[in-house]
Structure formats: C-alpha cells, structure tokens
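Heads up, the thing below is written out as structure tokens.
With one protein chain removed, the remaining protein chains of the complex are shown where they sit.
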Amino acid sequence: MQIEKEPRILAILCKWCSYAGADLAGTSRFNYPANVRIVQVPCSGRVDPIMIFKAFVEGYDGVMVSGCHPGDCHYGTGNYHARRRIAVARRLLEFVGVHPDRMHFTWISAAEGKKFAEVCSEFTDKLRHLSGTEKTLARKELAT
Amino acid sequence: MKAMRKKIKELFANGDVDVVLGYREDPASGEVKASVFKKDEMLEDMVFDERCVQNLVNYLPTLVARYSKVGIVLKGCDGRSLATQLVEHRINKNQIVALGVGCEGVKVGGKDADKCEDCPTSMSPVTDHEIGDKKQKKDPVFSKVEEIEKMSPAERWKFFAEYFERCERCYACRQICPSCYCEICVADQQEPKWIEPSAKLSANTMWHLIRAYHLAGRCADCGECERVCPQEIPMRLMNNALEKAVHELFGVRPGMDPEELPPLVVLSKEDPDTIMGGKHE
Partner (left out) sequence: MSKWHKLKRTDLKDFLSRLAEKWEVWVPYRVDGKWEFGIYAPDREMDFPESVIHVSMKNLFFPKRRPIAKYEEDSKWSMQPVAADDKPRIVMGLHPCDVAGIEYMDKVFLNSEHKDVLYESERKRTVLVGMLCSEMADNCHCTDRGLTPDSASGMDVAFAKVDDYYLFKGMTDRGKEIMQSEYLKAVGDAPEKRKWPAGKYAIASPEEFMDMYDDKIWHELSDICLTCGICTYACPTCVCFLVTDEKFKGKGERVTVWDSCQLQSYSRMAGGHNTRKTPASRVRNRTLDKFAYSHLRYGQISCTGCGRCVMVCPLKRSFPQLGARLSERIRDKKKSKAGTGARSKED
C-alpha cells in the first residue's frame, strides 16, 4: 500500500550530459529516490512535448526533463530549442490544470552526479507533498 | 460593396487575377458561403457583411496550385491568418492579390462573434488593395484566459475535462485551420500511437493538448476551429492562452507581421532559463 502512494516520476534525459550525470550519481553511490524512471534521448532537443503530455495522461505524477547546460549541447543548439518548447508546453499544461510543481525542467552536466541526486530528491519531496491533491489529466481506466 | 465589386472587376479586366476567393450569397437559399469567382461570373452575388465569417485562407493552397494569380477577400483576422501562411512559405505572395476590407465584425448564430471582441486588426496586416475604413489597431485582451488563470489546477481541469470528454474526434477543427496542414497529422499516426483514435477523455486530452501546442505562436486567432466544432469545445481559450504565452515569453504576436518567424522554429541564446519555470541558478 505504502508503495502505491509513492509518486512516479518520468525523467527524460539527454544522453550526453544528464544521462551521464545520472550514471555518475549511480557510480558515486549518491542516494536518490527510486521513484524515477529514466528515458534516454539523444539530446534535449529531441524532447517533443507530446512525450510530456502522454506521461501525464498515462498517470505519471511528475515529469522531469534535463539536458546539457546552455552552450554545452552536443549538437550545438538543441537545448535552446528545448527551452522554448518546454516553456510553452509548461504554460499549456498549467493552463489546463497540471500543478506547476509536477514539472521540473533543468540542466545537468555529465559531472553533476550530485546535482542529479539532489534534483531527484527535491522533486520527489515536492510530489509527496502533492499526494493529497488531484492528479489531473491522468486516465483511470482503459476505456476512459 | 460597390467599391469592392468595382475593384475586382478592374483586377479581372487588367488580368491581375485569374480567380477571386470571396463570399457569395446563394440566391436560392440566401445562405452566404465561400466561393471562387471567375471572370464575369456570379460577381453580382458577391457579398461582404457580418455573415462572412469563414476564413478563406485555408482554400488558397489548392487554388494557387491551379491558378497562377488568386485574389482573396480578407477580413482583419483572415489577413493575420494569411500572414502566418506567408511566413511559413506555404503560399507564395507573388501569386496572391490581397484585398483587405475594413471589417465591422461578424456574427455567429445571430450574436457578435467572440473573436471580434478581442480583435486587434480591423484591416488585414497584408494587403495589396484596401477597401473601406481601417480602425485603430489595439492590443488583444485576454480576459477569458485570465479568468481561467484565476482558478486552481483542479478547477481548471474540471472545466476542460468536461469539454474534452465531449470531443467526437471528427477533426473539423484541424481541417478548417489554415495552420494545420501536415501531410500526416500526429493524430493519424499508428506507430507510435501517441493519440488513440477512439473518442474518450484520455485520447481527447492528448488531441487537444497537441493541437493547441502545435499552433502555439502560429495561431492568428481566426476562431474557425471553435466555430466549426460540433461540440462547441472552447479551443480559442487554449489558443489564446498560448498566444498570450508567446507574447509574454518571446514578445511575438502571431499574424501581425508577415516577416516574423514563428517563435518555436527560431532559437535565442538569450532566453532566460526561468521561462521553463522553477528556480535556476
């Protein structure tokens, strides 16, 4: 039962920085909550907001996206595009009723294993606080 | 009306246009519909008044493929719509003769259209010829969006879910929209199936989110999607929320300038990280 209440988080991470950062968090044995499921993408510029929408509709409690710091994108400008897209997608999601605390967008480099662990813990904590509020958008049944 | 007919006759006479896209009152039924006028044909049935609601820009791509010069009668909102199409290179301006008409507002179902209340342009921002008076431009007001923004997340969702639930997924909203012209819409994609084809709340939510998102910074608020929706789903609310967002975030007003690229296809290194929400050091 306890486990049911734990928030589920989808983290979409760019391969070159943030995913490597998550890796580093693992190899350096930093503790971070097990609530996070990671999806690796080649670049934060690959993150289509439809992925974020789908995650909420399929019942994730929170979505996190992270890429290389501005200026460090492996492909030059992917993260600048991502920043704009995410900014707009976030406004739309908030507008239809997703709580702002359910989304987290940030930059984590390959060296920032510690930051990754911290961000995950903070985000999980935030979502735990939201556990009493309605999980909007999330579907309940197959037929709905 | 006289001035417009005179102008159009002149254009035909000079060979400046092959056809003109305008509004025609069907003499039999009295209904006003979109129509393609050819030289010396039906011009006497052409009308322009508050019944001319439909945005004709959507028909341009098919027409420019068939004719080399196409005239089009434009209200202010249609003109904004045309601007979005020009900047996306969907239509070549050289093939278009834009006839801007000073618009006094249109009526939907006997009432003043909602979109006219907030209309920032009584005259098209793109014109070759202007007919009628042009009113002072004003900034759009987003009073209805602000009302929603006052609600709590749960209240907002309750409001939208009730509407989303009703969507039939007929895609009239997509078909009428000049900016929804993808060869293969994401809603028709089978693999991966981002949006399930059946009409149910979860899939409808996906549809409405992605529709609104794809039009962010491109929607010029012609209001057609909402007008044609058989279920009266308030799509303009979402469009306007994003119109407001792109203005606040990037200073862009879609449709007002036929030279300005949509904000989501360009990038800026100067955008602050805070636009993504949350705190950033």
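Points worth noting:
Chains: A and B, in written order; residue numbering restarts at 1 for each.
FYI, contacts are C-beta pairs under 8 Å (C-beta built on N, C-alpha and C of every residue); 3 or more make two chains touch, one makes a residue touch a chain.
The structure presented is a predicted model; accordingly, all values stated were derived computationally and were not measured.
For chain B, the residues touching the chain absent from view are 31, 33-36, 54, 58-59, 62, 168, 170-172, 174-176, 184-185, 188, 190, 193, 196-200, 227-230. Touch with the hidden chain on the side of chain A covers residues 58-59, 139, 141-143.
Note that in this section only the chains that are shown with their structure count from here on.
Centre-to-centre separation of chain A and chain B, using mean CA positions: 34 Å. Of all residues in chain B, only 145, 148-149, 153-161, 186, 194, 200-202, 205-206, 208-210, 212-213, 216-217, 238, 241-242, 245-246, 249-250, 263-264, 267-269, 271, 273, 275-278, 280 touch chain A in the complex they form. In the complex of the two chains, the chain A residues touching chain B come out as 49-50, 53-54, 57, 70-71, 77, 80-81, 83-100, 103-107, 133-134, 136-137, 139, 143-144.
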